[in-house]
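One protein chain omitted, others in place.
Let's look at subunit A:
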Amino acid sequence: MRRTWFSPAPRLRRTAATALAGALALTALAACGTSSDTGSGDSKPGTGSSDPAAPLDPKTTVDLTIDCMPPAAKAAELKEWKQDVATFNKTYPNVHIVGRSTPGQCEEPPRFTAALKAKSQPDVFYTYFTDLQQVLDNNGAADISAYVTAASVPALNSIDPAVMGVYKKDGKMYGLPTSNYQMGIMINRKLFQRAGLDPDKPPATWDEVRADSRAIAGLGGGVYGYGEYSAENTGGWHFTAAMYSLGGDVVGADGKAAFNNATGKQLLQQLHDMRWSDRSMSPTQLLKWGDLQKQITADKLGMFLAAPDDIAYMVQQLGAKYENFGMGPIPGAKATLTGGNGYMIKQGSSPDKIKAAIAWLNFKNLSPGKGQFDWARTKADHLPVGVPQPNFFTGDVKATDLKARTDNATMPVANFAPYLGNPVPGKAEPPKAQEVYKVLDNAMSGVLTNEDADIAKLLSTAQTGVDQVLANQ
């Protein structure tokens, strides 16, 4: 047979097939694998100074990947992000910002943990206040102490030192906070009014919570007064907040469980009574973060413990209206659980990259009147203004920011006056928080799903579990 280009010789055909097979195999491997950015420096090496005190050299090109860019579904926030990048680039044209967005929350613990382990987090990555130890365990964040000064972050001295301290360990700074919260009680004003309660006076004690819950549940039609979590560690998280509110603790100064006492019993007994005696809590239990927000948005729930940013979630994601909600300080008000989030910079980043990252965070998140604090722009974009957070500034800066927020409010700020006007001392989460919460979930689900729950036994079992978790650190 005549050989043409279209009918190669058997040997050639065999070689080509083998090469194709090999190429396919390698392509498959490459496609399946993840990019392993070591974060060792810039993609375009610069000539900047390694002196942390020296400003970023404008001749140095820096590529910066940043977490938590708003997804396309959040069109207004995304527009603001792009505006901010453009404004930032007027001062720093040498910094090329590549935003990374996620459809849901900026941090989902399983994804975050996996990214840390694979060292695939962006150069500037989003974290919760409780993440520091986990990040350090994975060698994930750069020490930025020498880079964060009054020159690089002008508002530095106006930020609450307690909040700044969240990202410090052994005298070193590993991140910058961008937002904080304190737990309070969220109420559905419409249901309060329907039940004959004053929506401007959220319950200030746990006895009042019980009474109001009973009144709201009396409306019937699947409406319940109070809601609580008991799954995916959120039950333990709320148990902790409620213990703090009563002056109790979850882990004592001696590093042992500190909730198996009269306060813990009082807390669980009240929940049990509200669920089974008053029937003012829903029979649908084992709820986790997000479930109660849906119920209150649908006007089926009167109250639950919450952080202020829940309101933004309920309005923006679930289509609720701001005026339907109000917030008061956590009932009991002895102390409340506090938390928040911020950004860290990937370990191994070059000095230029760290300087560029701090410059961006300063512009976007820590400058009154700019970025996230540009309340006039936020109002013009029909985004929420008036949610009582972030609130980490002190002194004159705080007063100025609060005034700008009130002047541009897109929601009835007065509904949150009880929360803002009655600050409760904040208290951080316990050590090994998630593992402790997992154990406490069982105590919460016990009283909320079992009418015959033995509260003393639930507390005692949880105490054993938490002590074992803490002993195994």
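Things worth noting here:
The rule is simple: a contact is a pair of C-beta atoms (placed from the backbone, for glycine too) under 8 Å apart; a residue touches a chain by one contact, two chains touch by 3 or more; residues count from 1.
Throughout what follows, contacts and distances are computed from a predicted model.
The UniProt record for the undisplayed chain lists the protein name "L-arabinose transport system permease protein AraP", from the options "Cell division protein FtsQ", "L-arabinose transport system permease protein AraP", "Putative acyl-CoA dehydrogenase" or "Electron transfer flavoprotein subunit alpha". Screening A:Asn139, A:Asn157, A:Ser277 or A:Thr406 for touch with the missing chain picks out A:Asn139.
From the options A:Lys74, A:Lys168 or A:Lys288, the residue with contact to the unseen chain in the full assembly is A:Lys288. Mapped onto subunit A, contacts with the missing chain fall at residues 14-15, 17-22, 24-26, 28-29, 32-33, 109-110, 113-114, 116-117, 134, 136-140, 222, 231-233, 282-286, 288, 347, 432, 434-435, 438-439, 441-442, 445-446, 449-450, 458, 461, 464-465, 468-469, 471-472.
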